[in-house]
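What follows is chain A.
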Amino acid sequence: MESMLHITTLHYLVLGAALFLLGVIGVLTRRNVVIVLMSIELILNAVNLNLVAFSRMSGGLHGQVFAIFVITDAAAEAAVGLGILIAFFRNKETVNIDEVNLLKW
Partner candidate 1 sequence: MTPVATPFFFYLFAGMMLIGGILVITRKNPVHSALALIVTLLAQASIYLMLYAPFVAGVQIILYAGGIMVLFLFVIMLVSIERSMKERQFNSQRVVGIIAATALGGLFIAVYSKGKDIFPDHAVRMTAAEAPNVQSVATLLFGPYMFAFEIASLLLLVAIIGAVVMAKKRI
Partner candidate 2 sequence: MGGSTMDQIVQYIQSYLNTRGLTPGAAGNMFWVLVYIMLVFLGLSVAVIAMNWLERKILAHMQVRLGPMRVGPHGLLQPIADAIKLLLKEDIMPAEADSFVFWMAPLIVVLAAFTVFVVVPFGPTHAITDMNIGILFMLGVSSLSVLGIVMAGWASNSHYPLMGALRSSAQMVSYEVAMGLAVVSAILMTSLNKDGTGTLSMIGIVQAQQAQGVWFVFKFFPLGLIAFFIFAVAMVAETNRAPFDLAEAESELTAGFHTEYSGFRWSLFFLAEYSAMIAVSSIAVTLWLGGWLRPFPNLLTGPTWDQAFSYIPGITFLFFAATCFYNTVRMPKHPLFRIQTIGLAGFGVVLGLIGLMLFISGVSMRIQDIFWFSAKVAGFMYLYIWFRGTFPRYRFDQLMQMGWKVLLPMGLGVLIGTGGMGLRSEIWNQAVLPFGRWIWSLV
């Protein structure tokens, strides 16, 4: 119980791992494309948490700068991903990821 009261770096890493697992489950099991994209955002946030926790542990700020770049990339990827979703929805009228199978043999 004492180890649970003193918050160390390991606590943040375990939290990041749990969030990563939730994101992976979301990506692998959901059919709605928008929710899959949101689970990808969960994965990226877990990675950011790890980066900032390690930056705090080591005392330098390189982890925080990396986290800022990851947030920027997540914004770009969300924009392009949602653009693709809109283009796809205009053709097929469904947001079901199982129906994205035009290239299937």
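Note that in this section a residue touches a chain if its C-beta (ideal position, glycine included) is under 8 Å from a C-beta of that chain, and two chains touch if they have at least 3 such contacts; residues count from 1.
Basis for inclusion: all candidates are chains of the complex that A comes from, given by their letters.
Source: prediction; values computed, not measured.
Engineer: Can you tell which one of 1 or 2 makes contact with chain A in this complex?
Structural biologist: None of the others touch chain A; the one that does is 1.
Engineer: Considering only the defined contacts, which chain A positions touch candidate 1 in the complex?
Structural biologist: Chain A residues touching candidate 1: 4-15, 17-26, 28-32, 34-35, 37-39, 41-42, 45, 48-49, 52-53, 55-59, 61-62, 64-65, 67-69, 71-80, 82-87, 89-90, 94-98.
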